[in-house]
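Take a look at the structure below.
All protein chains but one are shown at their positions in the complex.
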Amino acid sequence: MTRPRYAYLGPAGTFTEAALRQVVSGDEAVYLPQTDVTSAIEAVRSGEADHAVVAIESTGEGGVTATLDALAVGSPLVLQREILVPVAFTLVARPGIALADVRRISAHPHAWVQCRRWLADHLPGAAHVPATSNTAPAALIAQDPEGAGALGFDAALVPPPAVAHYGLDVLADGVADNPDSVTRFVLLGRPGTVPAPTGADKTTLVVHLPSNESGALLAMLEQFAVRGVNMSRIESRPIGDALGRYSFSIDIEGHIAEPRVGEALMGLHRTCPQVRYLGSYPKADGALTDVRTGTGDGEYRDAQAWVDAVRSGAAF
Amino acid sequence: MTRPRYAYLGPAGTFTEAALRQVVSGDEAVYLPQTDVTSAIEAVRSGEADHAVVAIESTGEGGVTATLDALAVGSPLVLQREILVPVAFTLVARPGIALADVRRISAHPHAWVQCRRWLADHLPGAAHVPATSNTAPAALIAQDPEGAGALGFDAALVPPPAVAHYGLDVLADGVADNPDSVTRFVLLGRPGTVPAPTGADKTTLVVHLPSNESGALLAMLEQFAVRGVNMSRIESRPIGDALGRYSFSIDIEGHIAEPRVGEALMGLHRTCPQVRYLGSYPKADGALTDVRTGTGDGEYRDAQAWVDAVRSGAAF
Amino acid sequence: MTRPRYAYLGPAGTFTEAALRQVVSGDEAVYLPQTDVTSAIEAVRSGEADHAVVAIESTGEGGVTATLDALAVGSPLVLQREILVPVAFTLVARPGIALADVRRISAHPHAWVQCRRWLADHLPGAAHVPATSNTAPAALIAQDPEGAGALGFDAALVPPPAVAHYGLDVLADGVADNPDSVTRFVLLGRPGTVPAPTGADKTTLVVHLPSNESGALLAMLEQFAVRGVNMSRIESRPIGDALGRYSFSIDIEGHIAEPRVGEALMGLHRTCPQVRYLGSYPKADGALTDVRTGTGDGEYRDAQAWVDAVRSGAAF
Partner (left out) sequence: MTRPRYAYLGPAGTFTEAALRQVVSGDEAVYLPQTDVTSAIEAVRSGEADHAVVAIESTGEGGVTATLDALAVGSPLVLQREILVPVAFTLVARPGIALADVRRISAHPHAWVQCRRWLADHLPGAAHVPATSNTAPAALIAQDPEGAGALGFDAALVPPPAVAHYGLDVLADGVADNPDSVTRFVLLGRPGTVPAPTGADKTTLVVHLPSNESGALLAMLEQFAVRGVNMSRIESRPIGDALGRYSFSIDIEGHIAEPRVGEALMGLHRTCPQVRYLGSYPKADGALTDVRTGTGDGEYRDAQAWVDAVRSGAAF
C-alpha cells in the first residue's frame, strides 16, 4: 500500500515537524520537507503531496500571512484538523559542554527574543550568534561536533524534534519566556468529504465585503450574531488592488453541518461578493461549542418544521 | 349552492359594511351584522360565519385593540385580505331640508370631531346632537321622515353606505377634515390554504418576547433586519399578567412562502416564547415589496444550493 | 397658606383617588374631581389645578391611550412621580345583607370581568347588574340604603376608597382574580425644576421616528443600547396623519441628569424629527437602576476627562 505523502516546512527538526508527528508517524507516511509554507501548500495543489501541515497562527506574530494568503486564492484546499504546538526551545550543546561553560549561543533571532528572560536568568553573560533558521545550528553541531572554532558557538536554541534527529546533547528543555506561547498548525488536503461534526468544531472562511464601509463589517458580524455563532479569530488581509481594500480570514465556532452555521454561511453568500469555505474540523482543545438558547440543532429543526407546516396550511 | 356567510360590525350602513362590499356583494353572500368586533370574530370561530370583516387600524386611533386582542388568543384565525376605506361622511337631511336650513346635526362624537373644520366652514352655527352610533341617525330619519320635533335634528353625518340602505337625501359627500383619513379592515377566516404570494404581500404576527428588556426587542427587530424584511406596523399590547409585560402585533412586508420571510419567522420561533402567525395576504395598495440586494428568492435559493454542495463535499 | 389643587378622575371613591391619597391627604390639598382623564390634564395646563393624578398603564388594558395622547401634544407637562394601585375591589352591601343573602351584584362591566372567578367560587349563582362606573353603585346605596326594590341589587363591587366615603358595609376585601393586577398612575405638573436623581428613576419620552421603516425603530433602540440604557415600556400611538405613522411612548430606566441618559437623549434629538421629554422621576418600586459596566456616571466622567485631555494635547 502506498503511504500518504505530507508536505511541511522542513528541514527535519522544525516545530512544523513536531506538528506533523502529532498527525502521523514517519513510519506510516512519507514526510516531504519544503523550503517554505507556500511550497508546502502548492505541493498539495499540484498532487505532489496528499496533505500539508503549515503554521496558521502564533501567539507572538498572529496570523501567518503567507499561509492565509496562499489559502485565500488558487485552487481550493480544505483544513482537516488543527494542531497546537507549544513554542518552547531546547538548549543543546556541543559534546562535552556543560551549562556553566556556555558563552555563545546560536539561535534564530525570533527564538532569541522569545527566550530572552530565561537566558538573562540562567546564562546572564551569554552572547547571541544569529542563526538563519531554527534548525541550522543543530545541523552544524551534528556535522562538526568538535569544531568549536569553526562553529563560533557552544550551544544553541533548537526546536525539540531536532534533538533526536541530530542526536544532540540537551542542556535544558522547555526554554521559553511565555509558558503559554503556542503555534497553531493546520492539516490541509484537497476537497473531499467534510468530516462529521463532533460538537467541538471550527469552520474557517475567507470573506470579501461588499464595500469598505464599517457598516459592511458590522453587517457581516450580525450574520453570525443573529444565529448565535461565535467568532474565534478575525484577521484582515489586503485584497491587493487598492489601499483600504481588505478581505477577512475568519474562524467561527461550529461545523457547516449545523443549521445555525449553514444559515450564517448562506447569509454571507447572499450578501458578500466572495466567500471561500476552507473547512470544518475538530478543535484542538476539544472544548464543546457553546450553543446559545434558540440556536441549537433541535431548535432549528423545530423552527423549520413549524414554518413548513404553516406554509402548507397545516399549523398555526 | 350555499352562499358564504360574512360576519361584520353592523347594523347595515356602517363603514365596516363598506369594507365588506369591497369583498363580496350582498347577492353572493349572507351578511351577518354583529354588535361588536369581538362577536364578529367569535362568529367565525364558532362556525356561525365563514368569514368576518373587522377594522384593525385607523388613522386617528391606531390599532383597534379589540381586534388585536381577540386575534392574539383563542383558536387560530387567519387574515386573508386587507381593505382600505376612506373615512369620509355623507351629510344627509330630512326630506325637504336644504343645506342652508340646517341648524342641528346628529353625529356620533367621533364623527363630529373628524368633521369639525368642514362644519365650521360650511355650517358655522350648527349645533351638535350626539348620536349613539354612526348609523343611528340614519335609522331615525328613515323611520320618521317628517318628525322634525321628535328627532331634534335636521341633518346627520352618516357613513356613505347608509345613504342607499335608508334611502336618504344627500346634502354633501366626502365630508372629512383630513382627506387622507382611512380605516384598514381585514377579512378573516379559519386556517386553510395560504394564498399564493403576489410580490406585494403582508404577513401579520403576534410575538411574545423572552424578556422585558429593550435588548429583547432589539434582538427581535434584528431577526427581520438581517434578512432585509421591513416592518410596516408594530404595536405593543399588554399580556395582562403584570405591568410592563407586552406582546407585539406586527405587520411585515412579504409572504411566508418567500425564503427571507420564512427564515425570519424561524428566527422568531427559535428565540421567542410565543409566535402566532396570522396570515400572509395581498396588500391593499398593491405596491411591490422592496427586496434588498442579497435577500431575493433567487439569492436565497443559490445560497442554499451552495451550502448544500459544500456540505456534501461537492463544492468549495 | 393656599393648599395645592389636584385634579383627578372623580367622583370621590375611585381608584384614582386611592392613587391621589398616596400623594397627598385631603387635609393638605384641594381635591378637584374631573369627569375624564383629558379634563384632569387640561386643568393643569389651564392653571385651574396645580397637579393632576391620572392612570397611565394597567395590567389588563396596557397604556391608557387618552393619557398618552393628551401628554404627547399641547403645552408641556412633566411626570413627577409614579404611583401603583392594586386593582382589587371591595364587595359592599346594603345594610343588613350578609354574604349568603347576595343574589344580584352591581358592578361596572370591567370590574365584573376582573372578579369573575372569585364570584364563581364565592357567590356561584349571583347575577350581574351592570353599573355605569365603579363608584355609581356606592352612591346609590348611600343615597337609598333601604331601597332594595328601587336599586335592583343587594351588593356591589366598588374601589376601596368608596367604602369610607360612602359609609358602606363591607362583605369582602381584596376581590380580584389576578392578585398582581395593578394600575400605574402618574403625578403631573407644569415644567419646573427636575427632581434630583435617586438612583432608581424612570424617564418618559415621546419620540417620532424619521421614517416608518423598521430600520428606524432599530436605530432608535440602538441609541439606548449602546449607552446601556434599558427600556421598561414602549408603546406605539398613531400620529394621525396616515396609516402606519406612529410615535412611540417610552419609559427608560434612569434620570436625565445621568450622563448615559443624557447622551442617549442627545442621540434621539439629533436623529429623530421630534422628541418630547416628559420627566425623570422616582420609580414606585424603588429598585435601583441596573448600570452596566462601562456606562456608570464615573465611567462617563473619566471618559470625558480623557477625551478633553487628548483634545488639548495633554494626554494620550
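A, B and C are the chain letters, set down in written order, and residue numbers restart from 1 in every chain.
Rule of thumb we're sticking to: a residue touches a chain if its C-beta (ideal position, glycine included) is under 8 Å from a C-beta of that chain, and two chains touch if they have at least 3 such contacts.
Everything numeric here is computed off the predicted structure, so don't read it as measured data.
Put simply, the missing chain touches A, C once the whole complex is considered. The chain omitted from view is touched by exactly one of C:V73, C:V113, C:A127 or C:V226, namely C:V226.
Only one residue in the set C:V73, C:A242 or C:A303 touches the chain that does not appear here, and it is C:A303.
Looking at C:A164, C:M266 or C:A287, the residue that reaches the missing chain in the full complex is C:M266. Although one chain is hidden here, its contacts on chain A can still be listed: residues 57-63, 65, 84, 178, 180, 182, 184, 212-215, 217-218, 221-222, 224-225, 229-238, 240-244, 246, 252. Take chain C: the residues that touch the chain left off the picture are 76, 78, 191-194, 219, 222-223, 225-226, 256-257, 262-263, 265-267, 269-271, 276-277, 293-295, 299-300, 302-304, 306-307, 310-313, 316.
Note that in this section only the chains that are shown with their structure count from here on.
Separation of chain B from chain C in touch steps, taking the shortest path, is 1. Counting the residue numbers used at the interface between chain A and chain B, over half appear in both copies, so the two copies meet with largely the same residues.
Chain C has its Cα centroid 29 Å from the Cα centroid of chain B.
Each of the following residues of chain B touches two or more other chains: 222, 225.
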